[in-house]
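Every protein chain of the complex appears in place save one, which is left out.
And now, chain A:
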Amino acid sequence: MSRARRASTRAPLWLLLPAAVVLGGLFLYPMYQLGLLSVLDFTQAQVSGGQPTRFVGAENYTRLLGDSRFWEVLLSTVLFAAACVLATLAVGAGLAVLLTRVSRIPRLLLSLAAMAAWAVPAVSGSTTWMFLFDTDLGFVNQLLGIEGFNWMYDRYTAFGLVGAVVVWASFPFVMVTLYAGIEAVPKSVLEAAALDGAGAWRSFWQIMVPILRPVLAIVVIQSVIWDFKVFTQIYIMTRGGGLAGQNLTLNVYAYQQAFASSEYGRGAAIGVVMTLILLAVTLVYLRALRRSGEQL
C-alpha cells in the first residue's frame, strides 16, 4: 500500500523528466553560461586563448548600469515596445472581429494576406519596406509627392516606420489567435446578451474580452517579448541604430557594444539584464491577471 502510494507520488517526477532534460539542456545550461560569462572579462583574446580568462565580479554590470547611454536606450526600447504591443493588439483584435463578421471570400483573402505578411522573413520584409519608403525613388514618396523626404532623418518618423513594419509582421499571430478564441465563445451567451439589449461594443467588452482573457494573456506576453527584443527591423531599416544612434533599441545596442566588438562578457551582462526585465514584466502581468480572478 505504502509502496504503491510512494510510486504514485513519484510518477509525476518521472513523467516530467523528458521535459526537464530538454529544458535543462536548451534553457538552463545556456542561462548558466550566460550568467557565468557576464562576470568574466571575456573578449576575443580569451576565446582564441591569447589571454587567460579573468573573473571581474560585477564590473560588467556596474559599467553597464553606470552608462547613461544604456538608460536612454532602455527607455526608448520600453516606449517603442509598448507602442508596438498596443498597436499590434489593436490591429490584430480589430481584424479578428472583422474576420468573424465578413463572408467567406473576403475572410479567406484577409487571412491569406495576413499569413503572407507573417511568412515573410524579417530581413526581406524590412528591405522591401525600405524600398517603398526610399528617399528619392520610393513608391510612397512618389505617391505622396515628397521625393527627397528621408523617413529615417527624424527620430520619430524613423521609429514610426520601423514600428509599422514590426506591427505588420506580428499582427497576424494576434489576429489568428483571437479569431480562434472569438469563434469559441458560445453563441448562446452572445444571444442572451443581445436579447438583454447589449450592443456590439458592450458585448465585446463585457462578454468577449473576459472570456478571451487567457488567450489575450498569451498574446500580450508573446508580443511584449517579441517587441522588446526587436532587432532585425531596427538594424536593417535604420542601418544599425539610426542617425547618431537615435533609433537604438536594447538588442541592437547589445550587438553593437558587445558582439560586434567581441566583448562577450559585456554582451552577456546586457543579456542577463534583458532577461530579468522580461521576466519581471511577465510576472507583473500574470499577477495582475490572477488578481482579477483568472487562473492560468
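In the analysis below, a contact is a pair of C-beta atoms (placed from the backbone, for glycine too) under 8 Å apart; a residue touches a chain by one contact, two chains touch by 3 or more; residues count from 1.
Basically, contacts and distances are computed from a predicted model.
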Omitted chain, identified by the protein name its UniProt record gives, among "N,N'-diacetylchitobiose transport system substrate-binding protein", "Roadblock/LAMTOR2 domain-containing protein", "cysteine desulfurase" or "Glutamyl-tRNA(Gln) amidotransferase subunit A": "N,N'-diacetylchitobiose transport system substrate-binding protein"
Identified contact with the non-displayed chain, of A:Gln51, A:Gln206 or A:Thr275: A:Gln51
Candidate in contact with the missing chain, chosen from A:Phe27, A:Trp71 or A:Tyr153: A:Tyr153
Among A:Pro172, A:Gly241 or A:Gly265, the residue in touch with the chain that has been omitted: A:Gly241
Touching the absent chain when the full complex is considered, from A:Thr62, A:Thr100, A:Ser124 or A:Ser261: A:Ser261
Absent chain, residues of chain A that touch it: 43-45, 47-51, 135, 148-150, 152-153, 239-246, 256-257, 260-263
